[in-house]
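Some chains have been omitted; the remaining ones sit where they do in the full complex.
Should a chain be cited, it is by its letter among A and B, assigned in written order, with residues numbered from 1 in that chain.
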């Protein structure tokens, strides 16, 4: 028996919107400690991890660990039937064939119940070792989404260069080329969500396919900031924190470019 | 000779937008008491009635009853040439071949005149007897439009169940199923436009095609509230009041479902 309550439907909507760009179907692993999801995109190049801790829910109960296979488009359709401020209750019996979703408004005079069919999804799980990244860029998630969109109109790949001075995003295409430099801010107000900081042991440069970054950028509404974690010869990790509750992480393998600078 | 003045073009725009989803062409019956329109959709399943009382116009004159056949898409195109706050004057001579529309702004320095070609439309009129409905649901028109849109993403038909407790809208589709319950409010503020009330002599349940309801929902901008009137073995009637002026009513025959609950 699983039962979890989220006070605002908008949060769950944003989480599903962020994942469903990469995969159509995914396994949600429910356990006592919370919910975990791991999904590989169809081309096996990008990997996404979601972790929602049980203490981030207003109510959470999971009698025994259970994996629920869910079609994310169907999930998204049903979530669109909730108002952003609705409370959402998720429920599944042991061996359930459907996930039950209940939306209730604060006046308690409107209650919706939806059943989402569950499915068996055969996925091998991948272990991603923790890394001592050489460079960690922390920047506005909205700015990240904008850069990805802007450079997407110029070329198909972006080179991310992290140095002590800041982080530079570059792209080249048929019309010309461009790069955007965000300077490292030495002293940052705690309140500031727009400042960029780069923590670095060694400069790193990686070239990445912009179409995956465009998918990752769908997670920007979830978080004020994104961190980009880089190390030579390993996938780049993008992390969006989900406030007081967990995070969503995306891993993307760099492109090997002959003319890589 | 017909002459009618409406102080705000936006009202006429909303009326035509609400009807043109169901029918391409319609007869407007002008008489001393006002304007009536009756239109059957192409598949002969949904019927719409419009009534605008003469006293709701700021000026109204109709020397003798006259029927004007109008292409609603053309009418809509011309109305889009008015500003929402423009005064609209409608004019037609006896045996006119065109309807004259004049839009004037409040500063009186901008005046537009349009002529809309009239046409002969051959339509049999249908008598709809007044009914003692078993259940009358009064609810927010905006909420109605939202439920129709939400359930339209789940299935093709909606079952409306009216009971003393409230009204429940349910739909089933390939991804799962869902239902939305609006509870009956015993005491309702006169100001409230969001509360739901159900007046009932006997519980009624009908299954209706959502695509027609999606068309009816185009009338939601016209009115704060919609009433849904149900009785066994007769079409469901949806009424949107047009403030101080009349109403628009839609009739839709229920679907006979084998698995109807």
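Keep in mind that, in the parts below, a contact is a pair of C-beta atoms (placed from the backbone, for glycine too) under 8 Å apart; a residue touches a chain by one contact, two chains touch by 3 or more.
Quick caveat: nothing in here was measured; it's all calculated off a predicted structure.
Asker: What is the copy count for the full homomeric complex in this file, when 2 chains appear in place?
Answerer: 3
Here is the rule we use: only the chains that are shown with their structure count from here on.
Asker: Can you tell me the C-alpha superposition angle of chain A onto chain B, nearest 5°?
Answerer: 120
Asker: Report the inter-chain centroid distance for chain A and chain B in whole angstrom, where each centroid is the mean of the CA atoms.
Answerer: Their C-alpha centroids are separated by 44 Å.
Asker: Can you list the residues on chain B that touch chain A in the complex?
Answerer: For this pair, the touching residues of chain B are 143, 150-151, 153-154, 175-183, 185, 195-196.
Asker: Would you tell me which residues of chain A are touching chain B in their complex?
Answerer: Of all residues in chain A, those touching chain B are 71, 73-74, 77-78, 80-81, 98, 108-117.
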